[in-house]
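One protein chain omitted, others in place.
For chain A:
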Amino acid sequence: MSSTAVSAASGLRLPRWAAPAGVAVVLAAAYVVFRGTATLPHDDEAPQFLAVTELREWIDDHRNDNPLFLYFLNYIRLFVGALHTLFQSVLHALGWPGITGVMGALAWLAGGWRVALVAVAGVSAFGVLGLWESSVDTLALVGVAVLLSLAIGVPVGVWAGLSARARRAVTPVLDVMQIMPTFAYLAPLALFFHIGAPAGAIATMIYAIPPAIRITALAVSEVSPTAVEASASLGATRRQTLVKVYLPLARSTMALAVNQTIMMALSMVVIASLISAPGLGGDIIRGLSRAQVGIMLPAGVAIVVMAVVLDRMTMALVDRDPHTRLRRLDLLAAGVPAAAGVALIPLLPRVWPESLTINVVAEVNQAVAWAETNWYAVTTFAKDATTYALLNPLESLLTSAPWWLVALAVLTVAWRVSGPRRALTALACLLGIALLGVWEHTMQTMTTVAVAVLLTLTIGLVLGVAAARSPRFSAVQRPLLDAAQTMPAFVYLLPALALFGTTRFTAIFASVVYAVPPVVRLVEDGIRTVPAPVVEAAVSTGSTPGQLLWKVQLPMARPAILLAANQGIVMTLAMVVIGGLVGAGALGYDVVSGFSQRTDFGMGFVAGVATVLLGIMLDRITQGADRRPSPRKRKVT
């Protein structure tokens, strides 16, 4: 790089890349000179950590005499806890015949017999996998969290949809909530609401509420203004217009809000198990921490099945022809399985019969062992190549550079990509991380994120461009992408763990798999939406397909590609932090050990805050692209 800079300097007029190259040279030189000075090494006993641990001790001691807890937080906990108990006892009282019947009936009402079949088969799968109890616990937790999310999110969303001022107030809060890695919620919640089901439900609710608010607001603000005006012109009150015009017209988009809220909740309930929320997540966490794919796999499959069933049911509501009304026949048909299920409760055993379950733990573990030995060459090559060629050099670069140099580099890059205001925000986040005492671990996490993002963008661009150019490839790829985006984030750790064991690369692999689908989709859509007349004009001047791609389609798709990069980074960070469970170390590991060991609570808490700051920083650096929609945005827009 230095040689190119020199040759540029010898020219009369500096080319456009000369300034960035010059800055890079200066930064590199500064690194060589100051390497090893002003580093901020990690200290498990840092005073910041101890202070937080002490705070927790204090809160635990005063949970029952401090007025804030006594009269406010404890009541919330009790309320959510009672709600959860209610859900749980109703579901357990229904037993497997009742739940199967009722779910089948609801699915029938939502989308006809096909969806009902999926629902019945899915619910039965929980029993077959031998996970009936924990599946029902998860269902109860998701139920509570979704109910609360909608109870709060829909009114707020409607308000934000009606009032521009409310929207301006809510949007930045949602932005921050959406780039916050899931782990970050847990520690403060454990602090205020203790651990257990209520805290898990609240954490899940916080994670799932942004799409409920955002999509509801969108749905309401998209209601035809003429219809609203017509209603007002006939003398309707605001309430009448809301109930008779806004809500019915927003209904099908609001069904999408329900769908997204459920999907988000499903991916969070697993993580909520870290603060002792009951359900399938417990099995997954146990499997992850012991690196036992056999324990995880059934639970992972059950979560995916639950996601598919709930997704099909709610998407059927979204896609439903707005003019069809429920026919009596449908009500009858749906009533049959529900009644049958409920009637069978006393007749069939309460517990799913042992003979109908399949236990696969041993087989799966064997299969994984087989894969480890037989694919050793391939997996180890991929792992080692990434580790030695990318991870290690970058990590030693970031950890041995003086902190002020890293800060300077971040400021420069962010300034150039996203402008001064965002650059200063990014700088403030970085300095905050330094003050928190987790600099070294943050640099390590950032290394993992950087490598994962690099791989994600490379793969995403290639697949996206391929899909945009070949309709057949796109047709094959699209259902895969749809399926991938329905799955809860956690599931991706499964194959990663099976193939690579517990290493940093495992987290990278999982986050690449997790973040590639939206990147592919954004790139493909970006290229496809290049106006046809422009493409036609380029072809008519004799461009080759390659020239068309490089000179027309990619430059015009630039905003979409930048947005893809931004999304990729935010999603990757979330996954890399979760990867702390499977050997990615650094911040993610700090967070996890903060939950498992009381003495490390402070470190875990601080690491959680640092991931938030890191997330905001990376987001601001890359926000040069346009406004960013929800990270789990679907095909339906």
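Details
The working rule: contacts are C-beta pairs under 8 Å (C-beta built on N, C-alpha and C of every residue); 3 or more make two chains touch, one makes a residue touch a chain; residues count from 1.
Rule of thumb we're sticking to: contacts and distances are computed from a predicted model.
Missing chain, UniProt protein name, picked from "Protein TusC", "Glycosyltransferase family 4 protein", "Ferrous iron transport protein B" or "ATP-binding cassette domain-containing protein": "ATP-binding cassette domain-containing protein". Checked against the hidden chain, the listed residues A:A24, A:L50 or A:A227 yield one contact partner: A:A227. Checked against the full complex, the candidates A:R251, A:R416, A:R478 or A:R528 give a single residue touching the omitted chain, namely A:R251. Mapped onto chain A, the interface with the missing chain covers residues 224, 226-227, 229-237, 240, 244-245, 248-249, 251, 322-323.
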